[in-house]
Structures are given as structure tokens and as C-alpha cells.
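Missing here is one protein chain; the remaining ones are kept as they sit in the complex.
For subunit A:
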Amino acid sequence: MSARIAGFSALALAALALLAFVPRLGNAYYLALAISLLQYTVLATAWGMFSGPTRYVSLATTAFFGVGAYTVAVLGEILPWPLVLLTAAALGAIVAGIVGLSTLRLSGVYFVIFTFGLTELIRQLVVWFEVNKSRVLGRYVFVNITQADIYWQLLALTAAVFLLGWLIARSRLGFALRVIGEDETVAKHCGINTTFAKVALFTISATVMTLVGAIMAPRWTYIEPSIAFNSMISFQVLIMALLGGAHRLWGPVLGAVPLTLLFELLSARFPNTFTIILGCIFLLIVYMLPRGVAGLFEKLSTRTSGKTAQRVAA
């Protein structure tokens, strides 16, 4: 087992080292695509970290992403960059903590609706504040951060998320969450502090999303609520995680990478029919792959091992 872990980590490190050289290719388009891939990989993985084991479907990705982006818009020119990122992470964690404590007692469709509303709530709060207090809507982010910097930060965050996810899955917290996902009542009877477990993981996942928003913000120069709180992000992340399979740590990547590439291909080749094709693909994913690509792999592997077993028996 430990040999396998060592092998995996060596492989992961090699991949990381290799990926770190992408900006050296010198093609801004591939760099932009790579940034996009990493962005959705981190977001979908962070989404899966909480929603996978607990089976709480969250549409709050945009809310946290936007909080991160707005923190940069407000503080980007005032504080040094590491402090800006720390502040963003802290803000994201605080918001997630408050939201988690007050809503994770909801379940099923109520939770979905609440998280969707949360994005709108935060967005309207920001608008209200900007209109009535600061009297500017639309802020400028002029910070000295290159596209390559954005890429490297995202890459580091990706590595951190996978490490974190792996550690959590092996910890008591991860086990508690899987029990909650199977049956919350049973989990309570087993003596698991379900509220603490859920809020803790919700906060971790939201902090990562907030950081992604903060890292991405310098790409746009200009930020206003409709740009930072674009609810499309929530839906895209959701569908990516579902396609990949949210019940595995590595599942969402299997959805994020092909879908980001597909979106890119579609918007380049079919700019005018993009949304129609996208809708059809979403339908197909939900109907054909209810457990995602990860689920498909598992099914295939059990089938092959099942066949071998039969053969051996015969």
C-alpha cells in the first residue's frame, strides 16, 4: 500500500513539475486555456469535496468565487498580494461558516434553492453598498500580476486541493462525512457531530473557491457585480463535477477537463449555436451517466474483474 502511495506521489510530482512549464511555451492562447482548465479543475474538485460525500447539491460556487474577486477589487491596490489572498480566504471562510451553520440543517431541494439564492443575496448586498455608500459601481484592478503568475498560483492551489482532499478522505472527518452521505440519522446515532463535520468541510471547500475567485480577478481589470457574481459558474462547475463523478476525489477532474475543452471547441466552431448544443450535452450527461465518468470506470473495472472471476471459476 505504501509503495502504491509513493508511486502515486512521484507521478503527481512529475506531472506538477511538467505542468509548471506550460507558460514557457510562449503561446498566450494555450496559457489562457490552461488557466481555464485549472480554474474549473479546482472549482469542481472543491465542489466535489463537500457535495460528493454529503450529497448536498450546492449552487453557491459563484457566491464564494465572487467574494474572492471582489476582495481583490477592493484591496488589490492597497495591500501586498499575499495579504490580499489571505484576506480573501479568511472572508470566504467566515461567510461559509455563517452560511453553513445557518443552512446545513436544511437538506434536499431546500438546500439547493438556498445556495442559489445566496449568490443573489451577496450580489445585491454588494450592489447596495456600492450604490449607497461608496457610490461607485465597477472597480478597477490594476495589480502587477502576469498571466503566468495566475497560472502558477492556480497550479499550486490545485496541488493543495488534491493533497487536502486526500488527507481528509483518510481522516475521521472524511469517514464521518461518508456516513452522513449514506444516512444522516444513522450518523447521528453513531455519535457523529454531523453539524460540525458538515460545516467544517463546507468551509474548507468554500475557502478554496474564494481563493480561485481572488486569483482569477486580475485577469479582467474591471470588476462589477454582474461580472464577479456570474451564476453560470455555479452551473458549469456542477455539471462538470456530475460528469466526472463527485463521489471520488479525482472524479471532478474527469469532468472539468473534457467539458472545458468542449466549451472552448464549441465557442470557437459554433459561436452562434453554442447554448443549444450545451443544453443537449447537459441532458445527455444526466441521462446517460448518472454516476459520472468515475462511476463508468468503476462499473467497467468491476465487470472485467467479474468476468475474470467467472473464468477462473469455470
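Just a few scattered comments:
We take it that a contact is a pair of C-beta atoms (placed from the backbone, for glycine too) under 8 Å apart; a residue touches a chain by one contact, two chains touch by 3 or more; residues count from 1.
Following the convention adopted for this analysis, contacts and distances are computed from a predicted model.
Note on the omitted subunit: UniProt lists it as "Twin-arginine translocation pathway signal protein", one of the names in "Cytochrome bc1 complex Rieske iron-sulfur subunit", "Twin-arginine translocation pathway signal protein", "ATP-binding cassette domain-containing protein" or "Phosphoenolpyruvate-protein phosphotransferase". From the options A:Thr87, A:Ser107 or A:Asn230, the residue with contact to the chain not on display is A:Asn230. Across the entire complex, the residue among A:Ala20, A:Leu137 or A:Leu300 in touch with the chain not shown is A:Leu137. Touch with the chain omitted from the figure is made, among A:Ser9, A:Asn193, A:Thr221 or A:Thr302, by A:Thr221. Annotation: of A:Leu19, A:Leu86, A:Val127 or A:Ile281, A:Val127 touches the absent chain (contact as defined above).
Residue A:Thr275 is the one among A:Ser9, A:Ser171, A:Thr275 or A:Ser301 that touches the chain missing from this view. Contact between subunit A and the absent chain runs through residues 27-30, 32-33, 36, 124, 127-128, 130-132, 135-138, 140, 142, 216, 219-222, 224, 226-227, 230, 232, 264, 267-268, 271-272, 274-275.
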